[in-house]
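Let's turn to subunit A:
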Amino acid sequence: MIDLLWDNLDYAASMVLFCIGLYAVITRNNLIKKFMGLNIMETAIFAFIVALGVVDGGNAPIMGEGAAKPFINPLPQALILTGIVVAVSTTALALSLVIRIWRQCGTIEADELREAE
Partner candidate 1 sequence: MTSWPPLLVLFVLTPLVGAVLTPAVSDASGRRSWEWALGTMLLTSAMAGALIMRVLDEGPFSYVVGGWVAPYGIELRFDEFSAFVAVVCLLGLLAVIFSRHYARDALAPGRIPYYYTLLLLNMTGMIGFIVTGDLFNLYVFMEILSLSAYALVAISGEKTAEMAAFKYLVMGAVSSLSILFGVGLLYALTGSLNMADVTGRLAGSAEAPLVLAFAALTLGFMVKSALFPLHIWLPDAHAIAPSPVSAVLSGLVVKVGILGMLRVYQIAYGSGAIDLSGLNLMLTWLGAISIVMGAFFAVFQDDIKMMLAYSTISNIGYIVMGLGLASPYSLIGASVHVFNHALIKATLFLGAGALIHQTGRRTLTGLAGVGRSMPLTTAAVSIGAISIVGIPPTAGFLCKWYIALGAMQAGEPLFAVALVFGALLIFVYYIRMVNAFYFRKPQEAGAPAVHEAPATMLVPVLILAALCLVMGVLGRLPLSFIEPAVTRLLAPLGGG
Partner candidate 2 sequence: MEVVDARVALAPAISLLCGALVFAAADNTFWRRFWSVSAALAKLGIVMSMLPGSLRGVVYTFDLVEFTPGVGLAFRADALGMFFSVVSSTLWLFTTVYAIGYMEREPNRRRFFGFFALCVSTTVGVAFAENLLTMFLFYETLTICTYPLVIHDETPEAMRAGRTYLVYTLTGGAFVLLGSIWTYQLAGTMTLSQPGILSMEAGRTTLTALFVCLIAGFGVKAAIMPLHGWLPTAMVAPTPVSALLHAVAVVKVGAFGVLRTIYNVFGVELLRELGVCDWLAALAAVTIVTASIIAIFQDNFKRRLAFSTISQLSYIVLGAALLSPLAATAAIVHIANQAFAKITMFFVAGSIQRTTGKTTIHELAGIGYRMPYTMGAFTVAALSFIGIPLFAGFVTKWYLSLGALESDRWIYALVMLGSALLNAAYWLPIVYTAFFKAPHEEVVVQEAHWTMLGPTLACAAYVLLLGMTVSVPGMPFALAQAAVTFVFGM
């Protein structure tokens, strides 16, 4: 078990990162910090998927002169490029919601907001 985990250390690291992010989402009171936790989770998943494409000793998948096998799997990279854009978009919307909440209520602490309701 531990051996297997050691072999798949990249995966294991991203799982741990995922949990750290989730911890922040659940426990943080400040909405921005909550959202930063979510960003950590996103990063963890992205790292996990990108790591799926890694090949030992692999090169960037750019053909042309001087390119040598093995190449790294290009598909996860392409996917995560899309994933990052999605994450950025979500962040933009979340931040603008936080801005509106701040302007309306004067606070972005979750517990104070609950009281205000």
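Selection rule: all candidates are chains of the complex that A comes from, given by their letters.
Basically, a residue touches a chain if its C-beta (ideal position, glycine included) is under 8 Å from a C-beta of that chain, and two chains touch if they have at least 3 such contacts; residues count from 1.
Computed from a prediction, not measured in an experiment: that's the story for all the values here.
Here subunit A is shown alone, and of the candidates 1 or 2 it touches 1 within this complex. Of all the residues in subunit A, the ones that touch candidate 1 in their complex are 18, 22, 25, 31, 34-35, 38, 41-42, 45, 48-49, 52, 75-76, 79, 82-83, 86, 89-90, 93-94, 97-98, 100-101, 104, 113, 117.
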